[in-house]
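Written out below as structure tokens is the structure these notes cover.
For this view, one protein chain was removed and the others were kept in their places.
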Amino acid sequence: MRVDLLSLLGIFLAFAAVLGGNWLEGGHLGSLVNGPAIVIVLGGTVGAILLQTPVPVFLHAMRLAGQVFLLPSHDLRGTIRKLVGWSETARRDGLLGLEDEAEREADLFVRKGMQLLVDGSEPGVIRNVLEVELDSRERAELLASKVFEGMGGYSPTIGILGAVMGLVHVMQNLADPSKLGSGIATAFVATIYGVGLANLFLLPFASKLKTLSLRRAQFRELVIEGIVSIAEGENPRNIELKLMGFVNE
Amino acid sequence: MRVDLLSLLGIFLAFAAVLGGNWLEGGHLGSLVNGPAIVIVLGGTVGAILLQTPVPVFLHAMRLAGQVFLLPSHDLRGTIRKLVGWSETARRDGLLGLEDEAEREADLFVRKGMQLLVDGSEPGVIRNVLEVELDSRERAELLASKVFEGMGGYSPTIGILGAVMGLVHVMQNLADPSKLGSGIATAFVATIYGVGLANLFLLPFASKLKTLSLRRAQFRELVIEGIVSIAEGENPRNIELKLMGFVNE
Amino acid sequence: MRVDLLSLLGIFLAFAAVLGGNWLEGGHLGSLVNGPAIVIVLGGTVGAILLQTPVPVFLHAMRLAGQVFLLPSHDLRGTIRKLVGWSETARRDGLLGLEDEAEREADLFVRKGMQLLVDGSEPGVIRNVLEVELDSRERAELLASKVFEGMGGYSPTIGILGAVMGLVHVMQNLADPSKLGSGIATAFVATIYGVGLANLFLLPFASKLKTLSLRRAQFRELVIEGIVSIAEGENPRNIELKLMGFVNE
Amino acid sequence: MRVDLLSLLGIFLAFAAVLGGNWLEGGHLGSLVNGPAIVIVLGGTVGAILLQTPVPVFLHAMRLAGQVFLLPSHDLRGTIRKLVGWSETARRDGLLGLEDEAEREADLFVRKGMQLLVDGSEPGVIRNVLEVELDSRERAELLASKVFEGMGGYSPTIGILGAVMGLVHVMQNLADPSKLGSGIATAFVATIYGVGLANLFLLPFASKLKTLSLRRAQFRELVIEGIVSIAEGENPRNIELKLMGFVNE
Partner (left out) sequence: MRVDLLSLLGIFLAFAAVLGGNWLEGGHLGSLVNGPAIVIVLGGTVGAILLQTPVPVFLHAMRLAGQVFLLPSHDLRGTIRKLVGWSETARRDGLLGLEDEAEREADLFVRKGMQLLVDGSEPGVIRNVLEVELDSRERAELLASKVFEGMGGYSPTIGILGAVMGLVHVMQNLADPSKLGSGIATAFVATIYGVGLANLFLLPFASKLKTLSLRRAQFRELVIEGIVSIAEGENPRNIELKLMGFVNE
């Protein structure tokens, strides 16, 4: 579980480029700092997502969020080697020969599959049990990624809401034209927060959670295919041939 | 059926942040109150949704709306324990041994499944009957959530409609520039109502209804899987193993 | 086939609220009447949809359009009672006992199913024939609803097209600023027509056609399930149990 | 293959209404003619689609484009009559009795099915061979319709690109306010081209190609169903009953 430096670089690059570009143009970064706009955009976005999300989904999203900055730990080739090794063990020593391996296995999903194998369950039952778990996990992870996607959808419109409210305020004080410019400038800052937060942070974040979930699902499909093949007593060479189809990058 | 405090907090936070942020910027909340704009946005949105929605779907949506502020009452782990317990009773005393439990069961969907079990229906028939009901309920709940999604789609565009009508009015009275500012301000208020209503209330509300419906569907799938397994006389340990796959948060 | 008062109320409420709100704000309704803008928005939208839609689909959409203001005549509970009654007749007097009922049946889809039943067709054949018809009707109804959805997509952009053309006209006559305001006002009216037509009429109309089609499909699925169960000689109580799963509002 | 007058009427009506409405408002059509804007919108849109589309897909789209102004030549009722006639011939004279009909058949897809029939292929093989062809044709036609859909997506944004570039030009010459209006007017013309081209021509065109492809697919499904039923030796009356389910307009 090493840190994914590219993700951290991405988030740093995005904000540095946008703020740096503005500074190069002669903009004062200070004029982009605006307390009320932060209150409107952050408060409105968080409020909307709290209304939208059932409590357990929200907590699950928060737990998954940390993984965005970690490299996926699923090594497909290594897993194939392990599964092919187990299929050889099973052929030589019978399925009970996998008992020790099952206990040493760290990944909970793989371990569940191994235990079904060691218990001598039917291949169809193993596939069924593991697929229920795969579907259920994938759905839960998708719902979690929708928490960030939802925030990325609300934050720009709430930013525009803040801007229009600011413009209403400005329009009612047209008597003093000298303040018109800075009033409009302040109103626009809410738009900047809303659009920036969504496009530089929330939407890429949600997309990454979804991609990571797809890759985990692919890893789990590989595991199901491998364990069911072992249960069916397939020949290790064929198992390797089939599982290598999952590796394509 | 306890109240979902997070949802209530969300709706309060969203409105407080948006109005509070505007107040911090020096805006007068009074200038955001505008009767005609309320008539346009609310009347137009409600009118559009009444044209769009058949009567029974509309009534169903209203009944479901109350649940958004209640915690989902489906306890997956508890239901699994119940189902495993029933599978043990069935093994010991036969399916008729479940007759009392069936009568005591509060959830109508679970009870229907139990009755099919006690009547000695074939596993295939039980699955078929319960899946028809699951699909039909899920479709009806989806249609109901579309009532709020539809309103969330119409309200911002009707807000913009109100703003453009207001601007037309302003443009025709350019002769008196002193009123220009406040005229434009008034016109913009309809946009604020439309965008705010959709993003702080209607769209999160519709999304929550959809997520709650998905979770209910998952609960019902678990129940179907469990009851069909009991009908097939599967071993309680295997039933538990399979059903635990549904719990992933 | 009674009139759906809620739909008529919806369409009345939407237009009354939008126009009334504008009037309350002091707008002159007369300034929203603009012949050229009507020509642009209506002519452009109708032209685009005529190019888009094959003739038979267009005619079908026009025929279906009338149903939007009628209450759906499909009574699910009543249909279940009829089907259960037929299953009892079939058990008592054989499938030929349904001959009279088949001839009296008003709904063409149900009658087709009954005739297949009376002819003694295999359950698999009955299901296959009726499902082909269900799919084909559902696809045709979906295409018809896309006629209104398409118009609802074109009308706002064509309204904006009219507005930009109006602004081009205004910009070329900047020499006379006294006419600037009313020129811009006129230009905006096309936007009002386009956005209003789409959001207060066309899009809700298309959505209702789609929902009505879904409900008809559900009614037809119930009929298929019921007639096939009669053909399979299933027990009337089980048929009722299964069909009640379709009633969920 | 007669010309579809409604489509031609649609394209004429759309452009006449938009230009006529502008003329009624007092706009000069000459001010909507702008060479550079044509270069930007047409050149940009065609360039983007050439980058996007592989050569064979592009050529296929061009070939299909002509069909948008022709009435679909597939007569479902006539085809059903033909298929029922063939099923009677096959019952009377055997499958070889269809040899002459197969050679006379004009539609390539139907002829392929007839040849498989005359060759005495298994029903499952006939279905499989014809479904591979149906899927493959449908996918190719969908890709072709995406050529026009893609252009309809790019042209408005490229129109806006042209407008913003025009505004940049205007803003840098603010010194001469007398030219400001006509400069902005010129800039807006690119938007008119982009939005008009997409909404009055490209998007309805793409949509029609897609609908025509769906109808062709439906015709082919009817043919598959009919030919496979003949191969299975089904009774002509049942074949007619089943195929009539495809006719629903």
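Here the chain labels run A, B, C and D in written order, and each chain numbers its own residues starting at 1.
Here is the rule we use: a residue touches a chain if its C-beta (ideal position, glycine included) is under 8 Å from a C-beta of that chain, and two chains touch if they have at least 3 such contacts.
Predicted model, so just to flag it, every value in this text is computed and none were measured.
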| item | value |
| --- | --- |
| Missing chain: touched chains present in the view | A, D |
| Residue among D:Gly150, D:Gly181, D:Gly196 or D:Gly245 that touches the chain left out of view | D:Gly150 |
| Absent-chain contact - pick from D:Ser31, D:Gln52, D:Gln67 or D:Asn248 | D:Gln52 |
| Residue in contact with the excluded chain [from D:Gly44, D:Gly152 or D:Gly226] | D:Gly44 |
| Per the touch definition above, residue among A:Gly85, A:Gly181 or A:Gly233 touching the missing chain | A:Gly181 |
| Residues belonging to chain A that touch the chain removed from view | 4, 6-7, 9-18, 20-22, 24-28, 31-32, 68, 71-72, 156, 180-182, 184-185, 188-189, 191-192, 195-196, 198-201, 203-205, 207-208, 211-212, 214-215, 218, 225, 238, 241-242, 244-249 |
| Footprint left on chain D by the chain that the document does not show | 35-40, 42-44, 46-60, 112, 116, 121, 125, 128-130, 132-133, 136-137, 139-140, 143, 146, 150, 153-154, 157-158, 160-162, 164-174, 186, 190 |
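Keep in mind that, in the parts below, only the chains that are shown with their structure count from here on.
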| item | value |
| --- | --- |
| Third chains touching both chain D and chain B | C |
| Inter-chain centre distance, chain A versus chain D - centres from mean C-alpha coordinates, in Å | 39 |
| Separation of mean Cα positions, chain B and chain A [Å, integer] | 24 |
| Touching two or more other chains - residue numbers and ranges from chain D | none |
| Graph class of chain-chain contacts, one of line, ring, star, complete, other | line |
| Touching pairs - complete list by chain label | A-B, B-C, C-D |
